[in-house]
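Heads up, this is only part of the complex; the chains shown haven't been moved.
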């Protein structure tokens, strides 16, 4: 069984949406990221000591902007997509994340992985993220080594400054580690 | 020269097989992984201090289950596929691995890369891994830093517990480092 040309095109375009999401998040290109979500997007991110549940593009954009701010040294590589078309304008995707996160204010470093399970919907000819959830697979947390220098930090200049940030703690449940 | 629709479909499906392999291995979804191998699959993994040579799906599944067990904190990202169709039902693939492995029992951490060279065969309409080998390109080994906390560890609950494990040392040749 072969895919149709339309199906292969859709798979490529859905991959582009998620690629842009990760790139836009780590570079604070928020206008790019905003265009990748449906208005009614929902997320459920189950991490080490946290769970993020949010719905609606506006709330999720607030969460992202205030997570990847000027004190966040962040890299998110979402790899190995498994895209399944479930309808003419609907699809599901599985992605495997590797991420590095340094919190400059706290001096902490997190290295981890996660499996994303997403749903996509085509609206006005554009594939968009309608739902995204992940479970952490590994997560290693420690202090950033005192002899490590942050020699490049894009978000320092592009991310929200302390005085520009909003409180997003109501979107996060801090849990005991469930590793 | 363009690929045919069938060829592009085959390339996408072969990528999915390997993506599922890495995801299944790191999450101990062994029924998923088992379906990705031909019965006569062979492997030859040439690492830093080890070489794994094994043949047959059953033996290789034993190796995997007993390597990625409840003390293994593992992430394998196989990226940058180069798939070449070599026949209607045969293909080759090159992949570039990045992996992190923490052995909780030993307190050691390995970070490394490897180049995979695989062969695939279509059986009953499904692409499967018929042969897989890799050479390590870089491998860095040291103790897990004492101030690093493992805050999520999926295999701790999903991987084989000590009393469930089998001895697989006969599948591994421990070598002097050949880096």
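Order as written gives the chain letters A and B; numbering starts at 1 within each chain.
Operating definition for what follows: a residue touches a chain if its C-beta (ideal position, glycine included) is under 8 Å from a C-beta of that chain, and two chains touch if they have at least 3 such contacts.
The structure presented is a predicted model; accordingly, all values stated were derived computationally and were not measured.
Trainee: What number of copies does the complete complex in this structure file have, with 2 given?
Mentor: Every protein chain is the same sequence, and the full complex holds 3 of them.
The criterion applied here is as follows: only the chains that are shown with their structure count from here on.
Trainee: Between subunit A and subunit B, what distance separates the C-alpha centroids? Give it in angstrom.
Mentor: Centre separation, subunit A to subunit B: 26 Å.
Trainee: Which residues of subunit B touch subunit A in their complex?
Mentor: By the definition above, subunit B touches subunit A via 5-6, 8-9, 12, 16, 18-20, 22-23, 26-27, 73-75, 77-79, 98, 100, 102, 125, 144-145, 147-154, 156.
Trainee: Mind pulling up the subunit A residues that touch subunit B in the complex?
Mentor: Residues in contact with subunit B: 1-5, 8, 11, 47-49, 77, 79-82, 94, 96, 98, 110-113, 115, 135-143, 145, 177-179.
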